[in-house]
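Every protein chain but one is kept in place in this view of the complex.
Right, subunit A next:
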Amino acid sequence: MTNIIFTEDEWTKALQGISDSYKVFAPVKDGDFHTFKPMNATKAPDFDFQNTRLSAKALIYPQSERMFEYSVDERASDASIVRETPKDYSPKAIVGIRPCDAHGFSIVRPNFDNQEYRDPWWVQSFESTVLVGLGCNQPCSTCFCASVGGGPFNKDVLDVLIYDLGANFMVTGLTEKGETFLTKVKGGKAADDESIKQAEALATEAAKMSKADVPTDKLRDKVINDLFAAPFWQDVGFACLNCGTCTYLCPTCWCFDIQDEVLGKQGDRIRNWDSCMFPLFTLHGSGHNPRDQKFQRVRQRFMHKLKYYVDKYQDGVQCSGCGRCVRYCPVNIDIRQVAELMNNY
């Protein structure tokens, strides 16, 4: 396990220096919040944030992704032949991702990569990515990673972990992929024992602050239909605007919709993020929608995350506890309270 110490400037320079080997995405300040952008020489990354406004989901699983393309020119020899759109799966690194958001990728993986189905684009995109995490010294009051199998310095899904020691960063290789990444990173100096101790202390301190009080332990034993028919859904959903803020900001919402778009003679088959909050979600060709009403869509979101996923994959809930939906829901629908309602029903 390699531990290297960098000052923030050295670390920025080191990241700029690996552009031949990796396309690096790092958080930059963009107005009032931080967002992941491809690194360039003009704008330095900024690691002083609680979390990026959007999760890093889109870097693996873009909001709009061209899957196939075709020509609708009937005179062309390849008219209507659908071809895969060329894609770039050269190595990339997401630097500064929080452990909760990395955990999000392992939560969605069973959906894109299982014994029945293998989504070639998600899998290739994920596998070509090095996840360089930034430990959370100060978990937010609204996040709850420790309640859902994660933690502010959780290493499970990361390849590299950065400890923000104040004056310096300590960068630790966790996997082979991560160690390979670190061999390309120039500069820094080997970490001394004191820094390693300081890093461990930070992680211990953060674990103490991290909230593990969102109950999910009894969800598995609940009967699906009981929860589905529970009396609280109308109340939970009353305020909901059915906007896509929660699902689009969520690192673990994976639903998509496939659309064909034609411009002139050129057609593209695109998959776009979908949201169970939207009226078109699961609208049948017949015009029937099994989730016609707002409360049904709200119920779908929470049942999917806190019950269907739990039953199907037997591996916890479909939530990494990042707290974005809690912080940014415009009408304050709080998944922590809904988890409690469901768990204690």
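Following the convention adopted for this analysis, a contact is a pair of C-beta atoms (placed from the backbone, for glycine too) under 8 Å apart; a residue touches a chain by one contact, two chains touch by 3 or more; residues count from 1.
Everything that follows uses one rule, which is that contacts and distances are computed from a predicted model.
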Undisplayed chain, where the name is taken from the UniProt record, one of "Sugar ABC transporter permease", "Putative alpha-E superfamily protein", "Proline dehydrogenase" or "4Fe-4S ferredoxin-type domain-containing protein": "4Fe-4S ferredoxin-type domain-containing protein"
Chain not shown: contacting residue from A:5, A:219, A:326 or A:339: A:326
Contact with the hidden chain (one of A:142, A:216, A:282 or A:300): A:142
Touch criterion as defined above, residue of A:180, A:198 or A:245 at the omitted chain: A:245
Interface with the undisplayed chain - residues on subunit A: 30-33, 50, 53-54, 63-64, 138, 140-142, 238-239, 241-245, 248-249, 257, 259, 261, 270, 272, 275, 278-280, 326-334, 336-337
